[in-house]
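What you see is the complex with one protein chain gone and the rest in place.
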Amino acid sequence: MSEPRAFSTACHRSLTRRGASFLAVSPACRQAFVVAFAGYGLAGPAVFFLLVLFLLPVVGVFFIALTDWQLGAGSFSFVFLANYREAFADPTFRASLANTAVYVLIVVPGTLFGGLTVALLIESGKSCRSFYRAIHFLPFMATVTAMAIVWEALLHPTIGLVNQIFAAVGLSTANWLRNENTVVPVLGTIGIWQNLGYAMVLFLAGLKSIPRDLYDAADVDGADLWIDRLRTVTLPLLGPVSMFVVIVVALRALECFDAVKVLTQGGPGNASEVLLYTLYRESFEYLRTGYGAALAVIFLAMVGILTLINALVMDRKVHYQ
Amino acid sequence: MSAATSVNRLSLLAGILRHVVLLVTGALILVPFLWMISLSIKAPGEIFHASFSFWPVQFYGIENYKKALTETPLLRYMGNGLMVCGLILALQILLCAPCAYALAKLRFFGRDLIFGLVLAGLILPHQVLSLPLFIFGYKLAILNTYSALILPYVVSPFGIFLLRQFFKTIPDDVVHAARLDGLSEFAIVWKVMVPMALPALIAFAIFSVVGHWNDLFWPLIAVRDLSLMPPPLGILVFKNEEAGSDYGPLMAASTLVVLPLTIAFLAAQRWFVEGLTGGAVKQ
Partner (left out) sequence: MASVLIESITKAYGLTPVLRSVSLSIADGEFLTLLGPSGCGKSTLLRILAGLEVQDAGSVSIGERVVDGVRPKRRDIAMVFQSYALYPHMSVASNIALPLRMRRLSALQRLPLLGRLLPRTTQIAADIGVEVSRTAKSLGIGQLLSRKPGQLSGGQRQRVAVGRAMVRHPAVFLMDEPLSNLDAKLRVQLRAEIKELHQRLGVTFIYVTHDQAEAMTLSDRVAVMLDGELLQVAPPQSIYSDPDNRRVAEFIGSPKINLLDGVMRERGLIDVAGSTLPIEADALAGTPLSLGIRPEALYLAEHAGQGVLTGSVRMVEHMGSDLFVHLDLAGIDQPLIARLLAERAPHIAPGQTLHVGARPDRILLFTRDGRRLRREADAVRRYVAPLREAAG
């Protein structure tokens, strides 16, 4: 906010110095106008699309959520909070919320500990670093839709590799994706598989930023066993990164859609109905536009809360360095 | 000296343990990829005859890949993906770079407001916007066209943010010198700033292309014609047609969809890691 003020005072000062003649604009002032003009010209197109493609739709979604609009219907009426009330009373949406929560609670800790462990192991030695990093990062960038189809083959009740191995070592097999007790944990496992490399890379960056001097100081101070080094230096200094990983992985888990769409379509029953899948189905399959918009608002609120926590925590951790 | 040798032996042991654990976790991570390739070269009979072996008894790869390419317009899908990703990226850079420059280096009234808009766009999950954008596309009568796939993404808040952060690190004197040399603001963006910001631009390009090549949610909503579908949607349709029975060609198709990015990733690992996570770290 200081910039515009600086701009106007500079103009003001030069105007008064020149006897407040509005026609005789000072060169400094003209320069400021030229720059501002260029600013609008350069930012203009992007701002236009930001308004049309982002701001307008967000406002729109809040507005539509207050109506009973069904796409294709000519008219609609305001129902205010009825869509939200309906959502929280709807067993499908409740199941969806609960499943999403379980999914997030599986994916976040699994990814966090998996990613941290792999990162610590990779960083603890010098050889093959980029090889291991590449392998573990691969699922993160592979097309989820295609890989979900592969997972379906792996989890196939009769010919899937998973059941073959389980049977071979004497564990009980299951129809993983058609059993309501196993479907969310299995989706969670796929989620961990997919995001572990992402967490690993963030942790590797975090580990790199720990000053070497601290490990030397720990050596001299007597904290020279690996467990002591971990407790005295590594883990505390990874604190902020870990918090960040928790949030971004939670956000990604909240946006789980592709695997559900490919593998389970929310089934069996409502057992794998997740937030974004419900949103998709209500909005675009059942065309319940007003209701779908309300779900979108709820989804946005959850993302907003996580982002807010992230911002607050990041702020608080600044004193670390 | 015995203390030193025992320490050496211990660190040798720890080194071996490190490799063992990482090879095991790495293998677990790779299982789906390997199984995908394995099934894509096996005959239907062998697939349904449960076995652990990676390599097929009878090499059926040619048949499977031929079927994947002929029974579905897979090449068309991939062409669509390439075109859509390319156009999105080009338009994003075209729109974002000047805006990022204005936000980083110019002073004008409302600049902070615009930056606030960018930040808000940055944290918005795109799925929230899908419903209004769908209605928007419906009103413009562009649903089920390439425009529907491209238009919602022509401006990227992340792109603006990333480039702005990078432009901020370029000294103001560079801009002043360029102005003294007679370059217009427009020329400064394209002839001075963008070339200097190449690393950020590459990182953003990878972020953008990977994201849109892999996206399923929006194409599912926006297009219905097979001839318009990008790879993820195409392969989903293929899977639903096959009803999951004919794994060989399906796996061959999956392999072909995953392959281009994987090769690019292995060739430019550092850039990919930076592009896909660098933004997250900076947020």
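Order as written gives the chain letters A and B; numbering starts at 1 within each chain.
The working rule: contacts are C-beta pairs under 8 Å (C-beta built on N, C-alpha and C of every residue); 3 or more make two chains touch, one makes a residue touch a chain.
All of these numbers come straight from a predicted model, not from anything done at the bench.
Checked against the full complex, the one of A:Ala101, A:Ala205 or A:Leu237 touching the unshown chain is A:Leu237. Even with one chain removed from view, chain A keeps its contact list with that chain: residues 211, 213-214, 216-217, 219-224, 227-228, 232-233, 236-237, 239, 319-321.
The working rule: only the chains that are shown with their structure count from here on.
We define each chain's centre as the mean of its Cα atoms; on that basis chain A and chain B are separated by 15 Å.
Looking at the complex, you find that chain B touches chain A at residues 14-15, 18-19, 21-22, 25-26, 29-33, 35-36, 39, 47-52, 95-96, 98-99, 101-103, 106-112, 114, 117-118, 120-121, 123-125, 127-136, 138, 151-152, 154-155, 157, 160, 185-186, 189, 210, 213-214, 216-217, 220-221, 231-233, 235-236, 239, 244, 247, 250-251, 253-254, 257-258, 261-262, 265-266, 269-270, 272-273, 276-277, 280-281. Listing the residues of chain A that touch chain B in their complex gives 1, 3-4, 6-7, 32, 35-43, 45-47, 49-51, 53-58, 60-61, 64, 71, 114, 118, 121-122, 124-125, 127-128, 130, 132-147, 149-154, 158-159, 161, 164-165, 168, 193, 196-198, 201-202, 205, 226, 244, 248, 251, 255, 257-258, 261-262, 276, 279-280, 283-284, 289, 292-293, 296-297, 299-300, 303-304, 307.
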